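The structure appears below as structure tokens.
Of the protein chains in this complex, all but one are displayed in their positions.
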Amino acid sequence: TQRASYVVGTGKKEFDVRSIGHLPGIQDIHIVSDDYKLVSRKWKVNRTRLDLGDGVVIGEGTFSIMAGPCSIESEEQIERTVTHLLDNDVKIMRGGVYKPRSSPYSFRGMGLDGLKMFYDICRQNGIKIITEVMQPSQIADMLDYVDVFQVGARNTQNFNLLDELGKVDKPVMIKRGLSGTLDELLQSAEYVFSGGNEKILLCERGIRTYETASRNTLDLNAVPILKEKSHLPVIVDPSHGIGIREFVEPMALAGVMAGADGIIVEVHDTPEEAASDGQQTLNFDEASRLYQRMRQAYQLREEF
Amino acid sequence: TQRASYVVGTGKKEFDVRSIGHLPGIQDIHIVSDDYKLVSRKWKVNRTRLDLGDGVVIGEGTFSIMAGPCSIESEEQIERTVTHLLDNDVKIMRGGVYKPRSSPYSFRGMGLDGLKMFYDICRQNGIKIITEVMQPSQIADMLDYVDVFQVGARNTQNFNLLDELGKVDKPVMIKRGLSGTLDELLQSAEYVFSGGNEKILLCERGIRTYETASRNTLDLNAVPILKEKSHLPVIVDPSHGIGIREFVEPMALAGVMAGADGIIVEVHDTPEEAASDGQQTLNFDEASRLYQRMRQAYQLREEF
Amino acid sequence: TQRASYVVGTGKKEFDVRSIGHLPGIQDIHIVSDDYKLVSRKWKVNRTRLDLGDGVVIGEGTFSIMAGPCSIESEEQIERTVTHLLDNDVKIMRGGVYKPRSSPYSFRGMGLDGLKMFYDICRQNGIKIITEVMQPSQIADMLDYVDVFQVGARNTQNFNLLDELGKVDKPVMIKRGLSGTLDELLQSAEYVFSGGNEKILLCERGIRTYETASRNTLDLNAVPILKEKSHLPVIVDPSHGIGIREFVEPMALAGVMAGADGIIVEVHDTPEEAASDGQQTLNFDEASRLYQRMRQAYQLREEF
Partner (left out) sequence: TQRASYVVGTGKKEFDVRSIGHLPGIQDIHIVSDDYKLVSRKWKVNRTRLDLGDGVVIGEGTFSIMAGPCSIESEEQIERTVTHLLDNDVKIMRGGVYKPRSSPYSFRGMGLDGLKMFYDICRQNGIKIITEVMQPSQIADMLDYVDVFQVGARNTQNFNLLDELGKVDKPVMIKRGLSGTLDELLQSAEYVFSGGNEKILLCERGIRTYETASRNTLDLNAVPILKEKSHLPVIVDPSHGIGIREFVEPMALAGVMAGADGIIVEVHDTPEEAASDGQQTLNFDEASRLYQRMRQAYQLREEF
């Protein structure tokens, strides 16, 4: 089963590993020197692949596209987006129903009712969904209506949330913090993994720097470094990474070439009217072109 | 009462304010152009003072010292610290019982039992306590054993937590995020304030920069800027701000001179043995000297 | 000729442009609202192409590879590198003879004699060279032995150097500052251009952030943004951008896909023995594979 039991020793001194190895219930022992252990490639060399069911797989050997609006707004919006995704053979739809907003006066999402509607329409069409969870108390309610939980950049170090997500049997995509280091991202993944949930995705979405010409600074260095350090799949979010609609495409393609296992991108039928993030959201035509180009870039990468 | 009702309009266009002013139930109207409104000095010119009871007041016209260990460790530790604080006429003790830790394998605090012990000893001695709350589900349990809730740097934008803290009648100190802007800090305060809780403290604790010679970069520019923009008291945390024990004193004194309403500092009877943050923690002698000097600096500032 | 005369007006108020247009000697008038004017696409819509002679062209419609060691070390090193470049049809060799070093006790390069040797060998083999100039007094001596002057990241805002380079008739590649904004890079280019030298290349080489897992944070967002704002070619330096040899390839490929007009990369026959930057330098086999893959990626991009 997915819920293995781990005994993670963190002793600072040398000790005789055999004193553990013969204890009853111990199946295997690994010695890992990183601060994160279970998510390290020193623990598990083979790369993790996540099977979402219905033939939708994320990780080594595949390239995943997750597309959809920043915020779920209406049934019509979901249906239009699903049609667009089906037309383009995209299997995972993104969309937020709980929106973290800097200002208390901004739109905070449709909540659980929106999620149920979102999930139902997608399931009927064979589309998997990824959506953000903001706090532990939401997990139980959301669990049956989510294929992948997303942990947002402001919650990367919400350790209580990570602890609780370690107890569920659904994949979790953890976004890098606003100014999070790669080591912190891996340690956050370690929270989830050490809780028993091995189904984890890492997501590079840009970091905060002094540069104001872009919304964030997309740090594609993160891709090869994370893939070297960890066995977990790495997703790139070019929409937040640059924050400017007309430049999402080149950054998505760059992410593919840097080695990403997938791209998550904001798409809306009328970006100008989106409830949030319209300035970095592609319309359906732009998105269709992007999917095709990303697949070509991925194919070239695989041929290397 | 503390729980006022606010109608905060966020219309983007000009409108006739008289159309609101004569509505029943409307007592007063303010027009504030900042993203944050209620915490702005344009809303409230007079500076906020927080009365913790028993003559302990924070804000304009006073200088507050909050001292104690990073983590609550034992009854003996609390008692030794309380004695030290009483000897030095310090009225507020800090100490964590829920510890946010980057790694899931680090000490995470004594929890609620530790908090009750911490609170009981302090109350018997007339000491007020400030301690960190990490998630909404902890608030109810903690409420009777806390004088000031602290929101840590990793939770500055945990909006669900802020929403819930907006509903309680206890002061809340919000630390600036790891790489949070001052505007974001004020907007986080706006979450709490707009929920009905006006008892808020802001805390500058250093930001993340490229410089590695110090743990964080203490941004004392924040002090005059926050005090200009907002009517809320501003506290400085030199312990996290520089992260090096021997330099805590000059940075604390600099914080006083920059205009801080108070200083929060890590103190332990044997810093070398502290469960966490020992490298930036003062011993009792160092702390006593610091309290005295801070008071002298504050007195000089008041004479200006 | 290359040395045009520009009259750049920077009046802040509206004025009647006809009062200038009819003055003797005025050929044409443009009104540009950016802080930089001559390097803006609002001044010149068509993208700049630089012709280095002998069929070596940089810019729109071509993809340029510049490869070679961080430091020029010996005649043998140059010859081995030239052979490698000829084998791979690479037309531009990079190599430093004046090395900016943080510590005064580090190797500072072979100087002018090294440059003459470098240039002679390359010219005999039809290879163009790019090398760093550190101060105005070096320009005259270097002029006859350089195909492209490089301005390093520590000199991006050395305005005297930029002024002097504005007076020469050789291309100049300006690297983005250690923590330079894109606007500052464009304004530095404006120094050179407004001095009369229109032959300018911009280079993204990574910026300084809090992340320490890589040497710098390669900001590929810079590529589409610079190409939108300016008509100048944009080169990417993945070697400095990530600083880790095994990850130079994915970042170079990402740079191509982001839209770079060329890649500058550190290559050495025995990186382990390089006088500087060995940890980020490819050996000849790694480099040959990279050239081929970059060309394939560029070809795919052109087909889009």
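Of note:
Per-chain numbering from 1; labels A, B and C assigned in written order.
Here is the rule we go by: a contact is a pair of C-beta atoms (placed from the backbone, for glycine too) under 8 Å apart; a residue touches a chain by one contact, two chains touch by 3 or more.
Not measured: the values here are computed from a predicted model.
Within the entire complex, contacts from the absent chain reach the displayed chains A, B, C. Within the complete assembly, B:181 is the residue of B:62, B:106 or B:181 that touches the hidden chain.
For the options B:58, B:129 or B:242, the residue in contact with the chain missing from this view is B:242. By the touch criterion stated above, the residues of chain A touching the omitted chain are 179, 208-210, 212. Listed here are the chain C residues that touch the chain not shown: 8, 10, 35-36, 100-105, 134-137, 154-155, 157-163, 177-179, 184, 187-188, 190-191, 194-195, 208.
In the full complex, chain B contacts the hidden chain through residues 179, 181-183, 207, 209-214, 217-225, 228, 241-242, 244, 246-247, 250-251, 253-259, 293, 296-297, 300-301, 304.
Quick note on the criterion: only the chains that are shown with their structure count from here on.
Centre-to-centre, using mean CA coordinates, chain A is 36 Å away from chain C. Chain A has residues 179 in contact with two or more other chains.
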